[in-house]
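Can you read through this structure? Questions will come right after.
Only one protein chain is missing; all other protein chains are in place.
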Amino acid sequence: MSSRFRANLTIIAAAGLVLSACDREERHSRSKPIGETVPAGQSPDTIYPGSGTPPPLDARAKLYDNNAPAIAEGQRLYMQMNCVGCHFHGGGGMGPPLMDDEWRYGGRIDQIAATIAEGRPNGMPAWRGKLTDDQIWQLAAYVRTLSGQPSKDAVASRSEEMSNTTPQTLTPREPTKTSDTAEQ
Amino acid sequence: MRRRVRPGIALVTLVLGGCSIQNYQSIYGNAAAEAQQFNALFIIFLVICAIMYVLVIGFLIAGIVRRSRAEPANVVEDGRHHETNPLLRPGLIGWGALIGTGLVALAIASFFADRSMANAAAHEKLAIDITANQWWWDVTYNSADVSKSLRTANELHLPVGVPVRIRLHSNDVIHSFWVPSLAGKQDLIPGRDNDITIMPTKVGIYRGQCAEFCGTQHAKMALVVNVDSYGDFIKWWRHQLQDAPTPTTPLAMSGYQYVTTHQCSLCHNIAGTPASATVGPDLTHLASRRSIAAGALPMSKGNLYGWVEDPQSIKPGAKMPTIGLEPKELHAVVAYLETLK
Amino acid sequence: MRQITPNNVSKLGLAFTFSTATTHGYEAPPLVVAGTMYLITPFPNYLYALDLTKPGAPTKWTFKPKPLAASQGVACCDTVNRGAVYSKGKIIFNTLDGQTIAVDAKSGQQVWRTRLGNIQKGETITMAPLVANGKVLVGNSGGEMGVRGWIAALDEGSGKVAWKAFNTGPDKDVLIGPRFKPAYGSDRGKDLGVKTWPPNAWKIGGGNVWGWISYDPALNLIYYGTGNPGPWNPDQRPGDNKWTTGVFARDLNTGQAVWFYQSTPHDLFDHDDINENILADIPWGNSRRPVLLRPGRDGFFYVIDRRSGQVLSATPYGYVNAYRGVDLKTGRMVPNPDKDPKQGRVTRNICPAAPGLKDWNPAAFSPITGIVYIPHNNLCMDFGAMEANYIAGTPYVGADVKFYAGPGGNRGVFTAWDPLKRRAIWEIKEDLPLWSPALATAGGVIFYGTMDGWFKAVDARNGHLLWKFKAGSGIIGQPISYRGPDGRQYIAVVAGVGGWSGAVVSLKLDTRDPTAALGFANATKDLPQKTTAGGMLYVFTLPR
Partner (left out) sequence: MTDAVRRSNALKSRRAAEAERRDIEEDDKRLAAERKKIARDGPKLTGAKLEARLLRTWQRPPGIIGWLATVDHKEIGRRYIITALSFLALAGVLALLMRTQLARPDNNMIGASRYNELFTMHGSTMMFLFAVPVMEGVGVFIIPLMLGTRSTAFPRLNAFSYFMYLFGGLLLWGAFALNIGPDIGWFAYTPLSGPQFSPGKRADIWAQMITFTEVAAISAAIVIVATILKARAPGMTLARMPLFAWTMLVVGIMVMLAMPAVALASSMLISDRLVGTHFYNAYEHGDALLWQHLFWFFGHPEVYIIFLPATGFMSTMVETFSRRPIFAYPIVVLALISTGILAFGLWVHHMFATGLPRVGYSFYTAASMTVAIPTGLQIFCWLATMWDGRPRFQVPMLYVVAFIVTFVIGGLSGVIIASVPLDLQLHDTYFIVAHFHYVLIGGAVFPLLGVLTFWYPKMTGRMMDEALGKISFWMVFLGFQLAFFPMHFSGLLGMPRRVYTYPAGLGLELPNLLSSIGAFVVGAAVLLFVINGIKSLYIGALAPDDPWGGSTLEWATSSPPPPYNFAHVPVVESKTPMWDQQGEMPVITGLRVDEKETLLTTVVAAAPDLREPVPEPSLWPFIAAIAIGVVFITSIFSPWSLTIGLVPCAIALTAWFWPKEIKRNPEPVIT
């Protein structure tokens, strides 16, 4: 009896897993651009005078974070738009590593999107007007997979290329900073 | 009853089909040696199969008709075993022999047709590389002088009467190259080098389409094949090698500015401009082509507007994003693209 | 100077040290002129003048050129600088963001500044300029960014460009004229810099000049090697890709090409040919010939007649399986078809790897022993070519690579090579890749540094280790020997790990990604445990 109970429990758990998976698979129709621009984004380590609290997470983040088609598209762009040329598969080169827990300009998806859009002074190019906002968000969603941030169910284990890092489905999630966690 | 005549109808339609049915994208196109061979072989197969079918259906009808005879009672009715009709045993042997002979004939015909196609590959005069991408065709014409090699997209020009070897590659998933009017298909498989040899025999314009399911927009991955006279072909090649012309009108000029400095230039190549990317189709002579977006739309000013403004509603899932151009920018970009003859 | 000999080198001790305040790869040699030592640091390219006449060598002045910070984003392999030069009272050096600057050696005031490179296209300058006969010779870097390579001669007095020769494109850009007489047929023809490329590919085809330039006053020729063609993925650039991965001899005054030899036509493996050209006159047959000695990146030690560009010999000086050898009749390298990287499939175990059997770090030639002392690598690689997308100002490589130790398991080798007998006299196996240049002194001692920070002295005759010193950071810098104002022999070297091989440390890369730093992260996974970033000058001398 107890093992039947356990079996039932696992079924419910599995069903829960499957249900929560649905958002991750949603293919968002992007026939029209999403309108607003990518937010300016601040680093979580920045001082926020007056309040001391960082701005809330951009509302569009949930359309991209943990969304498998968006991450896949981001991965394609990461390769084709030459992000890989500087950051490689997360280990870095000309650009800093993206698979560790250090985020110079913030590791939140909206902060990453802002970094991509605006560029950063030590060599990061600015991609606003070069990529669409949608693409920038997709890229940001993918960049987070390099340090294992999104759900493992939304990321691809590898792509069709030379083997490189640990499969992203197995990448340990790098600890995120407190100000990050508070927002998510 | 109607079933008996069907193969006949099929045959007649096929024979007539050669003349009356469109030959733009169909096996009736018959525009290359390979397609002609196919059609000849197909007729042979069809005739033999039709004969077989008539025999089967004839036997079936004979069985149905014969049941009305008040012939020997069956097992259930009188409990005795029925003696099998003595004609059936030789019939079975004959039938087996007939099938066997038919198949051997067909296999031999097929084998020789296949050999002759395979041999054609040895006489290639021109080598073209086609790389398939989701969901467009990247075409490179090779020349011994590499600086005369030509990269274009979604449109193939072939000289009539020249065996052309097309080498097939894929950048992502498996696709299949198929121009039914010219030849059978051949897959483009990542990590493998396939090729197909075609000798076009009829000048004309044909359409091909990806024939292996390759993802969301498999249906809209076509290419146009122009079979030209040799002179026209060379003329075309020379023209395509030229850099894109410098725009002359202010509107086209501002389109040039946009295209070469914004989103477009990160994916597309326009020879002679700063846009040298290779992620998307080459646009150098876009306006000289017959279709937009791998056959998704015929080339026209209106369609260019539609496509540039919102590719995702025309070919949802395509890798080209909807940028959300301002009307001013859109006019300029389309004006510039139109100059890319 | 012969004060330091194998017998006394073990007594060598520190004279003074100096922190450069930078932590990027320090590849440059200190420069000593008239009792002053000049140090040019990696980005931000500070120029220090140290007064050697005073105890402890205090700073005389510091010049800060303030290069654009964004240039760090287009420097392929750490933001290094390979040195400054002195000429006629000026110190001349290049900055990462593409400027050549002349500074008054005494006052540290800028004399002139010329912008040559555009970082928006991915151009940087990391090489050390050469001053010869009133001309400052400078070339650009950016072979991994789709930059078109060039060399320019600036007027030493004004900084104005005297001539500029591209290494790809039509003959008029390359300065190929009637004087051009290459030794081999495949280099003859009109506009080969265009015809050996797919249309327009030469415009973004690399062939940069980021290594060393040599000048032969007798012939008034300069010699320099050209870098790799871009992108790395060879399928994207069928053809010989002239004039990349070869050696040019040019007339110093006009820049006109005199001869060219392409060591690896249609380069498959990023085997730039920028390595040093050692000018030597050696007995060959029954006469002495003026030659170039070139330990090539492709693994072959070339002896080239420097008047004609004819290859006299080409012998592998380490493990090579990517090539079958050089056909001396046609001068053509015969690649090994098994190792030809094809797009869409990883080619495994290519030796030497992309950094070559030896990268930029120059070998030392001792005219006394007639031996070339070569610090080099023993690395092989897996190469996964894929389509590169050209976006100006971003990398244009088209390959995933990872390096690892070659046969034997050691990543570096120090080889003493006899160019006449064409064989190694002795060899030292080093665990880490050897990224520091070698110094051969007249006293018969060879100095070199290792990436884990050991500065070593070995016997020139047999390679026996005589002395070693552990520096605070890995050494990739050029050691020098100089006579101090007090008449004593000093040995100086800057320890500051970095460069392509040391980027995992200097740029704090994550070695869990084997492809990081263009594949070097895989070969130097253990480096972060063995050393840390630094930028410290060490000066040694014998006790009084």
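Which chain is which? They are A, B and C, in the order written, and residues in each are numbered from 1.
Keep in mind that, in the parts below, a residue touches a chain if its C-beta (ideal position, glycine included) is under 8 Å from a C-beta of that chain, and two chains touch if they have at least 3 such contacts.
Quantities reported herein were computed from a predicted structural model and do not represent experimental measurements.
Taking the complete complex into account, the chain left out of view touches A, B, C. Contact with the chain that does not appear here is found for just one residue of C:25, C:211, C:384 or C:453, C:384. Residues touching the missing chain, restricted to chain B, are 3, 6-7, 10, 13-14, 17, 21-22, 24-28, 35, 37-38, 41-42, 45-46, 49, 52-53, 56-57, 59-60, 62-64, 66-67, 71, 74-77, 79, 82, 84-85, 88-89, 91-92, 95-96, 99-100, 103, 106-107, 109-111, 113-114, 117-118, 134, 168, 172-174, 176, 178, 180-181, 183-187, 189-195, 207, 209-220, 295, 316-317 (touch as defined at the top). Take chain C: the residues that touch the chain left off the picture are 344-346, 384. Counting over the whole complex, chain A has residues 3-4, 6-7, 10-11, 14, 17-19, 21-22, 24-27, 68-69, 71-72, 75, 152-154, 156-163, 166-170 touching the chain that is not drawn.
As a working rule, only the chains that are shown with their structure count from here on.
Interchain contacts join each chain to each other chain, per the touch definition above. When the interfaces B-C and A-C are ranked by C-beta pairs in contact, the top one is A-C. Central chain assignment: C. Criterion: smallest distance from chain C-alpha mean to the mean of all protein C-alpha atoms. If you average the Cα atoms of chain A and of chain C, the two centres end up 39 Å apart. The distance from the centre of chain B to the centre of chain C, with each centre set as the mean of the Cα atoms, comes to 52 Å. Touching two or more other chains at once are residues 389, 391 of chain C. Counting partner chains per residue, chain A has residues 80-81 touching two or more of them. Those residues of chain C that touch chain A in the shared complex are 69-77, 144, 346, 382, 384, 386, 389, 391, 393-397, 400-402, 503, 507-518, 521. Taken together, the chain A residues at the contact with chain B in this complex read 27, 29-33, 35, 76, 80-81, 129-132, 134-135, 160.
Residue ranges of chain B in contact with chain C, taken from their complex: 142, 145-151, 169-171, 190-191, 241, 243, 265-267, 271-272, 274, 276-279.
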